[in-house]
Each structure stands twice: as C-alpha cells, then as structure tokens.
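There's a structure below that I have some questions on.
Heads up, one of the protein chains got dropped from this complex, but the rest are sitting where they should.
Entry: subunit A
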Amino acid sequence: MRRTTDIEHLLNPLLQTSAVELLAISPPGWGANLLRGLTNSIQIAVGAFGLGLAIGIAGVWGKLYGSPVVRDLMEIYTTFVRAVPELVLILLLYYAGTDLINRALEQFGYATVDISGLAAGIGVLGIVQGAYATEVIRGAILAIPQGQIEAARAYGMPPGKMLRRITLPAMLPFAIPGLANLWLIATKDTALLAVVGFNELTQETRQAGATTKAYFTFFVAAGVLYLLLTLFSNVIIGRIERWARRGMPPIAETGR
C-alpha cells in the first residue's frame, strides 16, 4: 500500500503535466472528442473504400469489356480524377453534388434535404477512390495468366460465374498490395474533409487546439492516432495478403 503511494508521489508531477489533463477522456480533457473524430474518420474511410471498390469493379468491367464509348468515358473519369487534387474534387463534388440532388428533388416536388457530412464525405472520397481502384483492379486482372480464363471459357462458364470463380479469386493476390495502399490513402484522405468543416479527427483536433491553445499537444496526439490506425491496418493487411496468396509460391523479396 505504502509502496504504491510512493510511486504515485514520484509520478505526480509528471502526471499533472498539462498534456495528460488535456488529453483526458472525461469532459475537461479533449480525449473523447479526439476519439469521436477518429471513429468518424474510420467510418468515412470504410464507406469510401467500399464505394470505391464497387466503382472500381464497375469501372474495370467498362474498361475491359465495355463498348468503345464506355471505355473512353472510363478513361476520362480515371484520368480526370487522378490529375486533379482531391481537395478541389471534394469542393467540386461537395457543392455540385448537394446542389444537383436538391435541384432534382425540387424538380420532382420534394422538399430539399440537408445532405449529412458523413454521406457527402463517403460519396466524394468514394468517387476519388473508385478511379484509383479501377486502375489497380485492371492491372491485377491483366496479370492473371490468360490460360486460366481460357480454361474457364472452355468449360463453358457463363461470364458471371467466370468472374466469381476464376477472375476475382485469381486477381486478388495481384490486387491486394494496391488495394491496401488505397485503404491507407483513404484513411489519410479523410483529413481533407476538415476543409469542408466535417468533424473528423483533424478537424476535432484543430478545434481542441484552437480552444486550449495547446496546438502542439493535440496535433501530436492525433498524429499518434493516425499512425496507430496505419500500423494496425498493416497487420491486418499482412494477414489478408497471406490468405489471398495461399497455395502460391512465396515471393523472395517483400517488395510492397
């Protein structure tokens, strides 16, 4: 009993530094706000990545098997999105998207809606991710040995079944490094939504910093949270990659 109090006595000056108080979870501290921002960020990242994956698969379908017009339109989409800064796209899609939806609703006689920051953020980042996902998945599908697809055709598989049974599983090991990179980009791109005022981690951090003037402490804390998210993701990605590459010869260099 006495021993613990001794230690507490020794650590007290350290524990009472302002950083610890500021980052406490309970109300005088801002820890809860940061964690709320982090959950918002993760929600957007998951949503945007999922939407991007869906757009990516559709985009690949258009690029590889679509008509010439569809192919050209997809090319324009991926080129445009990859050449224009995310920040500009976010503003463009955010304003234009909400505006267009509200105008369409007015046309059909519905009341206008306030589109939630979460939905807008997911939509905007999803469209950005979709362009990159298209390129990643396209490269992966092109890397599948042609004989596998020909064999599937020779077995008389319809296109849907071929996609489900052959193309998707066979392309996965080639696509996962690129997709993993995209996921990491998604988690970091959520910070850009701070510019349109959405309460994700970076914005919450700035608010906490602006209120308490302890900018340095808060930004370092947020950086640690982002870093933990990245490192945690890396562990999961490593597992997924091992699962997707099961039965394949190991790669000599871990060149990811």
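As a convention for this text, contacts are C-beta pairs under 8 Å (C-beta built on N, C-alpha and C of every residue); 3 or more make two chains touch, one makes a residue touch a chain; residues count from 1.
The rule is simple: contacts and distances are computed from a predicted model.
Enquirer: Of the candidate names "Hydrogenase-4 component B", "AzlD domain-containing protein", "ABC transporter permease" or "Nitric oxide reductase NorE protein", which one corresponds to the UniProt protein name of the undepicted chain?
Expert: Answer from the UniProt record of the missing subunit chain: "ABC transporter permease".
Enquirer: One chain is left out of this view; which of A:Leu23, A:Leu51, A:Ile176 or A:Leu192 touches it in the full complex?
Expert: If we include the chain that is not displayed, A:Leu192 is the one touching it.
Enquirer: Tell me which residue among A:Tyr77, A:Trp183 or A:Tyr226 touches the hidden chain in the full complex.
Expert: Within the whole complex, the residue contacting the unshown chain is A:Tyr226.
Enquirer: Please output the residues of subunit A touching the missing chain, sorted low to high.
Expert: 64, 68-69, 72-73, 80, 82-89, 91-92, 95-96, 99, 142-143, 146, 184, 188-192, 194-195, 202, 205-206, 209, 213, 215-216, 219-220, 222-223, 226-227, 230-231, 253, 255
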